[in-house]
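For this depiction, one protein chain was excluded, whereas all remaining protein chains were kept in their positions.
Moving on, here comes chain A:
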Amino acid sequence: MTYLNLFLAFFRSGMLGYGGGPSSIPLVHKEVVGKYKWMNDEEFGDVLALGNTLPGPIATKMAGYIGYRVAGMMGLLVALLATILPTIILMILLLTSLREFKDQPWVQGMTKGVIPVVAVMLAVLTWQFFDSSKKGLGLKLSLFHIFAGVILLQFLGVHPGIIIGALLAYALFGPLKGTDKKKASVREGEETG
């Protein structure tokens, strides 16, 4: 029963979570805290904080971890598969069948029509990341990071992994003054820029 419930809880929140992983968080909360009472609000908050601390998609980390807490390794697998499997299969089926009609003019038109919409979605995401980086680093420092990032990524062709790796290493091992965080980040900006 537990496995079935785990499956149902994460299947429902996965299938209803339009707009990527983050949009399914409140749905997961509803199932895990509200319906099945596997954990209370505070524990759920901890799981969310933990998930945000680590890299990678958030929905799968939450599903895997909550599944593990409720029913061990098997629970982890069940919750994870319920979250990702249905839509991956749907995606593969839809895209493969679309490929068969690839040379039809109306399919080519569809492909062209969707590009600006995706561009807008990415532009909105860009703005959201910029906005939240402004809150963390301040406007000046964010702009500096962005300027340095554009030069390194776009004009010098540095692999983003190297830049992100350097920033992460700096966050972990660089100097840290609790009250003087901004100043510390300026120096780090200069290193990468």
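The definition used in the following text is that a residue touches a chain if its C-beta (ideal position, glycine included) is under 8 Å from a C-beta of that chain, and two chains touch if they have at least 3 such contacts; residues count from 1.
Here, contacts and distances are computed from a predicted model.
J.: Leaving aside the chains you can see, what is the UniProt protein name of the one that's missing? Options: "Tetrathionate reductase subunit B", "Cytochrome C", "CO dehydrogenase beta subunit/acetyl-CoA synthase epsilon subunit" or "Transporter".
T.: Spelling it out: the chain absent from the display is recorded in UniProt as "Transporter".
J.: What residues on chain A make contact with the chain left out of this view?
T.: Touch set of chain A with respect to the missing chain: 14-22, 24, 46, 49-61, 64-65, 68, 76, 80, 83-84, 86-88, 90-92, 94-95, 98, 105-126, 129-130, 132-133, 136-137, 142, 145-146, 149-150, 153-154, 159-161, 163-165, 167-168, 170-172, 176, 178, 181, 185, 188.
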